[in-house]
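Removed: one protein chain of the complex. Kept in place: all other protein chains.
Each chain gets a letter, A, B and C, in the order it is written, and its residues are counted from 1.
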Amino acid sequence: MPSEIETPQFRSDVRAELIRGQAQDSDVIWAARVSTSGEKSLDALDADAARSEGLIRYLMRDRHGTPFEHNSMTFYVQAPIFVFREFQRHRIGWSYNEESGRYRELAPVFYVPDESRPLVQVGKTGHYIFEPGTVEQHEVVARATRRAVSAAYEAYREMLDVGIAREVARGVLPVATYSSMYATCNARSLMSFLSLRVQSADARFPSSPQREIQLVAEQMEAQFARLMPITHKAFIDAGRVAP
Amino acid sequence: MPSEIETPQFRSDVRAELIRGQAQDSDVIWAARVSTSGEKSLDALDADAARSEGLIRYLMRDRHGTPFEHNSMTFYVQAPIFVFREFQRHRIGWSYNEESGRYRELAPVFYVPDESRPLVQVGKTGHYIFEPGTVEQHEVVARATRRAVSAAYEAYREMLDVGIAREVARGVLPVATYSSMYATCNARSLMSFLSLRVQSADARFPSSPQREIQLVAEQMEAQFARLMPITHKAFIDAGRVAP
Amino acid sequence: MPSEIETPQFRSDVRAELIRGQAQDSDVIWAARVSTSGEKSLDALDADAARSEGLIRYLMRDRHGTPFEHNSMTFYVQAPIFVFREFQRHRIGWSYNEESGRYRELAPVFYVPDESRPLVQVGKTGHYIFEPGTVEQHEVVARATRRAVSAAYEAYREMLDVGIAREVARGVLPVATYSSMYATCNARSLMSFLSLRVQSADARFPSSPQREIQLVAEQMEAQFARLMPITHKAFIDAGRVAP
Partner (left out) sequence: MPSEIETPQFRSDVRAELIRGQAQDSDVIWAARVSTSGEKSLDALDADAARSEGLIRYLMRDRHGTPFEHNSMTFYVQAPIFVFREFQRHRIGWSYNEESGRYRELAPVFYVPDESRPLVQVGKTGHYIFEPGTVEQHEVVARATRRAVSAAYEAYREMLDVGIAREVARGVLPVATYSSMYATCNARSLMSFLSLRVQSADARFPSSPQREIQLVAEQMEAQFARLMPITHKAFIDAGRVAP
């Protein structure tokens, strides 16, 4: 059976789409209020979160983390494998289901950096700074990536075509191959992820994420900010330290 | 400041109320389908779960657990402290916020077993069987419990009344004191809990939960069965083994 | 069968004893070095940790947490139940096995605060300050606690003596009853615990643990400091922020 798509495609973007969000600022409030109110905390289910902004800010600042866990966000993420490798190192408060190279034939869609991607790193380990790179450098990256990736996909197809199992043939595919997954988290585990995967001038602690995962994280952060604006602002104002 | 409620109250029930459930059988399907479908799995968001019953049963039986994690259920639980002690030993996929004896004065509501509670255990460790107990035994339990608990609450009040901090005074309160909490989980972590905290003839592996936590678990299971009937049935049919 | 110990005993101490520690500063180094060295990181197994102090301090400060996880410490803890209730809320990187009131008859050993325990809290929620309390207040606490606890134990014994199951009878026992457990963690999960359960002038983020759990935590911290002095110092110098 020949594959449907024979020609490698190249993309330079990543994507994180909110599929489902059961998450709002008031969730933090009823969860926290049970500490001091017992049975009456059920009244807080309809709390006006804006009036309780001070409580959320206090919980964030003093690292009372558990009230931020009673909510749920599911994202559909498309990104190269090398991004997923970093993403899935986040173990706690995260659930993943990803496309499988054992169960399906992988589509020939590959990541290649575009001109906006800084190519040259200077400085020492852990404190790199990136510079744009010359036109020539961008040309080398585009050309070398396309050539190698096309050769890899050709080898993958050749093996499949003679009946080799997908899980064996996929060995040649590059970590630039796109994959897709559902990732479910809560506001606390998401803030922990964001604190490490977004480099920001607001951050109290430095972090140096790879650009491609930061682009995923930024899309997730925008959705989070929309669902839970008071919580998100408190996170920013606390120097992006997850509670 | 004298407390509002001065007289101890006694209850024999426990309660687990579903506060929020973002959980349905079709969640399992789209999460699983991403393995084999990649981008097209978004179509499965509106899948007819009934048509996919076979997939859910296969995942359960072969212990593919992660597709059961992309959902969220929050329960409001009222039960004695000794139940919460067992409950909170479940670490993974569970979030808790509980009433605090440091931040609030605890209400004098206490658990006392009623006549339906078997009192006498026979057999050896790990394989106990419970027998009802005689009328006299029930009387001893009711009387001894009420007397001791009332004395404890009196001591608690006495300490509070002379200005002792709540966190110190509470030391005398019994583990039969009611507490309340929000507990958030997903279908996978809930099934793991149910497999250990409900004794059932359907179970492939034996378990011997204390009756009071089983009563909490049964209420949670009923809500779970209502939200995710196909998943719940697959769990039962797989011998109550969590995937 | 009458219990061996009939008379309630009172203690005012808590105890955390290091049972086993497979944890040393050099563990952090080889774990971290694999990032940059690949196969050659095995050479680092015998690394001179002192020469690598800078690396440990960098990892701590920039919150590279995983290299602090490849080690193991087991503590035997004796403390009142109300301490264990707080302790066992730490879910990640912690393993617990505790004495069971279902499987054994609990010994009548109870916590009563001694004169060194401040009794009076002033200030508002989340920012309490404790003051010593008067002689009279200490007398009330000692007397009320002993009286209530003795009554509770008497009720417990009375129920056991007529054949009531331990798991039922224990309901009357106070949260001041001592229990014991083994708790196993790693340096990272321990530092997370310490950051919340020890109030310290060195801390970058405030915390307000109950005194009794702080006394447990301090004993654990002393053992940790002995096993991993460079790591511990880096933790202090980073403002007691767990990586």
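Note that a residue touches a chain if its C-beta (ideal position, glycine included) is under 8 Å from a C-beta of that chain, and two chains touch if they have at least 3 such contacts.
Bear in mind that the values here come from a model prediction, so they are computed numbers and not experimental data.
Enquirer: Among C:107, C:120, C:142 or C:203, which one is in touch with the chain left out?
Expert: C:107
Enquirer: Of the listed residues C:53, C:98 or C:218, which contacts the missing chain in the full complex?
Expert: Answering carefully, the residue with contact to the hidden chain is C:98.
Enquirer: Considering the whole complex rather than only what is displayed, give the residues of chain C touching the chain that is not shown.
Expert: 19-20, 22, 30-32, 34-39, 41-42, 45, 66-67, 69-72, 74, 76, 78, 95-100, 103-104, 106-107, 179-182, 184, 186
Enquirer: Residue-wise, where is chain B in contact with the chain that is not depicted?
Expert: 36, 58, 61-63, 66, 89, 92, 125-126, 195-196, 205-207, 241
Enquirer: To test your reading of the contact rule: which positions on chain A touch the chain that is missing from view?
Expert: Interface residues of chain A facing the absent chain: 80-82, 84-85, 88-89, 91-92, 94, 96, 101-103, 111-113, 117-121, 125, 128, 130, 133, 136-137, 140-141, 144-145, 147-149, 151-152, 154-156, 158-159, 162-177, 210.
Rule of thumb we're sticking to: only the chains that are shown with their structure count from here on.
Enquirer: Where the centres are mean C-alpha positions, what is the separation of chain A from chain B, in Å?
Expert: 33
Enquirer: Once you find the CA centre of chain B and the CA centre of chain C, what distance in Å lies between them?
Expert: Each chain reduced to its C-alpha mean, chain B and chain C end up 25 Å apart.
Enquirer: Could you tell me the distance, in whole angstrom, between the mean C-alpha positions of chain A and chain C?
Expert: Chain centroid spacing, chain A to chain C, equals 35 Å.
Enquirer: Where in chain B do residues touch at least two different other chains?
Expert: Each of 96, 103 in chain B touches at least two other chains.
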